[in-house]
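Removed from the display is one protein chain of the complex; every other protein chain stays in position.
Note that the chains take the letters A, B and C in the order they are written out, and that residue 1 is the start of every chain.
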Amino acid sequence: MSFQNPVFIPGPTNMPESLRKAVDMPTLDHRSPLFGQILHPALEGVKKVLKSETAKVFIFPSTGTGGWETALTNTLSAGDKVLAARNGMFSHRWIDMCQRHGLDVQIVETPWGAGLPADKYADILKVDADHEIKVVLATHNETATGVRSDIAAVRKALDAANHPAMLFVDGVSSIASMDFRMDEWGVDIAVTGSQKGFMLPAGLAIVGFSPKAMAALETATLPRTFFDVRDMGNGYANNAYPYTPAVGLLNGLNEACKMLLDEGLENVFARHHRIAEGVRQAVSAWGLELCAVSKDVQSDTVSAIRTPEGFNATDIVTHAANKYGVAFGVGLGEVAGKVFRIGHLGSLTDVMTLSGLATAEMCMVDLGLDIKLGSGVAAAQEYYRANQLAMSKAA
Amino acid sequence: MSFQNPVFIPGPTNMPESLRKAVDMPTLDHRSPLFGQILHPALEGVKKVLKSETAKVFIFPSTGTGGWETALTNTLSAGDKVLAARNGMFSHRWIDMCQRHGLDVQIVETPWGAGLPADKYADILKVDADHEIKVVLATHNETATGVRSDIAAVRKALDAANHPAMLFVDGVSSIASMDFRMDEWGVDIAVTGSQKGFMLPAGLAIVGFSPKAMAALETATLPRTFFDVRDMGNGYANNAYPYTPAVGLLNGLNEACKMLLDEGLENVFARHHRIAEGVRQAVSAWGLELCAVSKDVQSDTVSAIRTPEGFNATDIVTHAANKYGVAFGVGLGEVAGKVFRIGHLGSLTDVMTLSGLATAEMCMVDLGLDIKLGSGVAAAQEYYRANQLAMSKAA
Amino acid sequence: MSFQNPVFIPGPTNMPESLRKAVDMPTLDHRSPLFGQILHPALEGVKKVLKSETAKVFIFPSTGTGGWETALTNTLSAGDKVLAARNGMFSHRWIDMCQRHGLDVQIVETPWGAGLPADKYADILKVDADHEIKVVLATHNETATGVRSDIAAVRKALDAANHPAMLFVDGVSSIASMDFRMDEWGVDIAVTGSQKGFMLPAGLAIVGFSPKAMAALETATLPRTFFDVRDMGNGYANNAYPYTPAVGLLNGLNEACKMLLDEGLENVFARHHRIAEGVRQAVSAWGLELCAVSKDVQSDTVSAIRTPEGFNATDIVTHAANKYGVAFGVGLGEVAGKVFRIGHLGSLTDVMTLSGLATAEMCMVDLGLDIKLGSGVAAAQEYYRANQLAMSKAA
Partner (left out) sequence: MSFQNPVFIPGPTNMPESLRKAVDMPTLDHRSPLFGQILHPALEGVKKVLKSETAKVFIFPSTGTGGWETALTNTLSAGDKVLAARNGMFSHRWIDMCQRHGLDVQIVETPWGAGLPADKYADILKVDADHEIKVVLATHNETATGVRSDIAAVRKALDAANHPAMLFVDGVSSIASMDFRMDEWGVDIAVTGSQKGFMLPAGLAIVGFSPKAMAALETATLPRTFFDVRDMGNGYANNAYPYTPAVGLLNGLNEACKMLLDEGLENVFARHHRIAEGVRQAVSAWGLELCAVSKDVQSDTVSAIRTPEGFNATDIVTHAANKYGVAFGVGLGEVAGKVFRIGHLGSLTDVMTLSGLATAEMCMVDLGLDIKLGSGVAAAQEYYRANQLAMSKAA
């Protein structure tokens, strides 16, 4: 596998040159005022990307999984009840984490490929008259299935039931790539990482806490130290960290936020949608279907593509890596072997995307699928050339 | 503060050019076999640095603090008894973490500047006939005081009492810089990070588990997910991670291990000792004293230097940063304002060290201390020129 | 224009990650022995790439044009006669340089698109009974037309005439990408640069002098200082340069040679041929023709593609840059506006190449040419998937 080709995994993404350089910095004393000049703008930048006025942002040297744990352990106590739907590998893992931490998860099994069932949430919340459910978990974008759910609808379910449960959203593969509105949607904790929409190496868990989530710190008794947001917040007040921060990644995050906000979030989202739509045109031209069951849940950051019965979709991924030096994503969990995934988030151009589609075509033909070489590429080309956005700046 | 000057903080260290380049890598698919070619050599390299034949090594996208939490949560249950001495800020923090996780810590208060009281440990272990103490915590090198403790002596205390408690060692600021013998000393869990002896950016928690510690996984009930070594181990078996790894840092760790093992661990330790001894010669020439109460506990990675009564040692650190663009370490906790610290670990030459000593002298004179300019430098020069090791390779 | 997309200009090429890192080195004293450890292996590496046992290699902080001037000024005197064919912009420029330096050039005008006329050379050399012609110039690969000439045939022309003229070859866009045999072909001076087959930034003129060319130093009276190979050679003997060398580029050149020789020169050539052949399949599928008039002169490093009468081929290049952020090459000189060029040398994969072809298709359709989207891509895909070489290593 070669560094010359772009990657088409749903994160870590291809990194813009300027972000790689921002991360690769010499050692800077993290107890000096200079560190504050990196930290605070990064925190502010994330807040804007989350579209929040009121959130407290915390950034840990960790990953999205650590962000989930941060959300749970800072706000809940053993035995607390949590409502969650399982519609893919990442919602599954978050549920599993809850259970390991002694939470009582009410699971709504949902078809992999479908979005979060806001209507079922509504029903459950309505009957929870005693408000035993403390938190509703929602995976905004299921990276495993390429399914984006409607978080506003989940909020409506909560509001309709007049239910005080908090809303925690896993936005790892949506935030900074697809529209996310922390305040408007009443999200209490938003979780993401550095290696997706922020286009950085993995290594940061990024979380936003609403005032309500902050209030929950007082009562939560799940043990936590590394992920304790109180220590983290106290550190920030002194331009510092409770332990050694990942300074280079924070510097990169600061730059990434500047880059995203400079482009304009709506432009970023439109860019992702356009790139994704080209991929979907190709999938149609191939005569294949997405795992996402309907147009409204198609993700703009990753497409999980179903291959015909009897064909092992994972072979495409292996073959692409071995023969063409290109990385796609395999199917996970229930859809293992049934789908392969094309990640199309972050800093990706038409040109790069077309090379991924061309590679996928070669792989499918090599492996005996009845696909016409150039067919998906042509469909995407037609879409891209006819639907041009203003060129982004060199990155 | 300028990137042109070396830093003299006790980690993160100055980074060798080759390690910066190893960390700064393009995106590589962490689910591809190529990742295994980075991961497994890194794990093997760490094992050799720990001087262990039997340890399982786990590496988390986290920091040393996360390594402590990994040690505790994977092996213990709420209410378990732990024995620990408090002789500095880092031992204090580990004790605090135990308490937050519901452990019952028997604390041996120890003067800041003294080493771990192996004799007191021995007494306590002897009387613990029911073996209620599950773990003895030991901070090998107290970064706050510049004190290195005798881990072999702690092992002897356990053996003398014929006590089955596990021995967990915080080697964050010792491992890969000062002699550490996991197997010989019967260490059950060794904890370190990427940003000290491994000369990398912060962002990795590195832990080694003895077979006994691995066995404790079965019974431990403290909640854990992000830091669960079982998931991590299962991942490794498939060349993978339970979540997104910090690939660049792992690549850097692999290179760092090669670099250290290529130099030879004993040479690395001798190099650190020599650089440290030069600093100590300078401190003597200044007429100042170390926080470390005796020669046998002087650390080879950091020196905490006491300033005269009535003088705020922290002013030196602030002044050095503001006027000379140089980073030293402040005193922490009980020794805040009483000491300033010169970190001298990692990739540091005579020449760099002399520049730090020269800066410290200018600061002390600027701030009115009765120090003769050039005096400490001359003492260190004399030591360095007369005590030369074979030159290390360009790094 | 974005750094995310590959470039498709005929040099500077896309740079492998490892070469960028080799070039980006901290300051190293160029008068220290360490410099010799970079310089001498680089010189030896170039010699192997030139397939020469006897050449003296000289490397100047300059470009290929400086290499030409080095060749002329070190071996000739004002009024000396030189034989050269003009079949493209780069042969034209070399002729122009000769004239500026007072040489008497016998020019064989040759159609742009044709190779060097070895037969005409033969005729001319035969009648030059007094051996007035001192040098025959030959541009191995005309970057402007995508034409590779037969240097062995030029050598045969010289031999057939039993003519003692020296043979100077411009291999700027051939050496290290296409077969070049300095000794076997009796090349007296070979000229190249860093930014083509060596995949480095521009900034080095690289020349190899045969013993016969070295002997000509004695009699040459053209003024020269910067490009004097005697000073350069004297410098090398002392691990030094007559002035400040471009150390980072030399370090990169050393690495580039290792990389090429490690892959094997014949493998490098086969790789270039295969990539080029895919491009040519695409051109055929588009119904277009190459500037190169026959298969035997088609270059494996750059294709100049003729567009239909009345269409300004330069528009494709401008449009690709503006709309898609992709760089192709314009036509130069006689073929300006008539061709556009796709550079396909250096570190280029199938996947990258397909993205260039897909872009060219979009541009041509955007600009109204009667091209079917996906057609060229499909032809190249078919060729690439059916004609796989062993995967190169990650670079």
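Going forward, a residue touches a chain if its C-beta (ideal position, glycine included) is under 8 Å from a C-beta of that chain, and two chains touch if they have at least 3 such contacts.
Model, not experiment: these values are computed from the prediction.
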Worksheet item: In the full complex, which of C:S62, C:T110, C:S210 or C:S375 touches the chain missing from this view?
Response: C:S62
Worksheet entry | Residue touching the undisplayed chain, where the options are C:A202, C:A270 or C:V293 | C:A202
Discussion item. Of the residues A:V7, A:M25 or A:A165, I need the one that contacts the missing chain.
Written reply: A:M25
Response to the item:
Of C:V7, C:A122 or C:I275, the residue touching the omitted chain is C:V7
Worksheet item: For subunit C, which residues touch the unseen chain?
Response: 1, 3, 7, 9, 11-15, 20, 23-34, 61-66, 68-69, 73, 78, 96-97, 100-102, 193, 195, 201-203, 222-228, 242-249, 321, 327, 329-330
Item to complete: Spell out the interface residues on subunit A facing the chain that's missing from view.
Response: 17, 21, 25-26, 34, 394
Worksheet item: Can you name the residues of subunit B that touch the chain not displayed here?
Response: 1-6, 14, 16-17, 322-326, 347-352, 354-356, 358-359, 361-362, 365-366, 372-375, 377-378, 381-382, 384-385, 388, 391-395
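Just so it is clear, only the chains that are shown with their structure count from here on.
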Item to complete: Just send me the rotation angle from a CA overlay of subunit A on subunit B, rounded to the nearest 5 degrees.
Response: 180
Discussion item. With touch defined as above, tell me whether subunit A and subunit C contact each other through largely the same residue numbers, more than half shared, or through different ones.
Written reply: same
Worksheet item: Between subunit A and subunit B, what's the gap in Å when you average each chain's C-alpha atoms?
Response: 34
Practice prompt. Would you pick out the residues of subunit C that each touch at least 2 other chains?
Written response: 17, 394
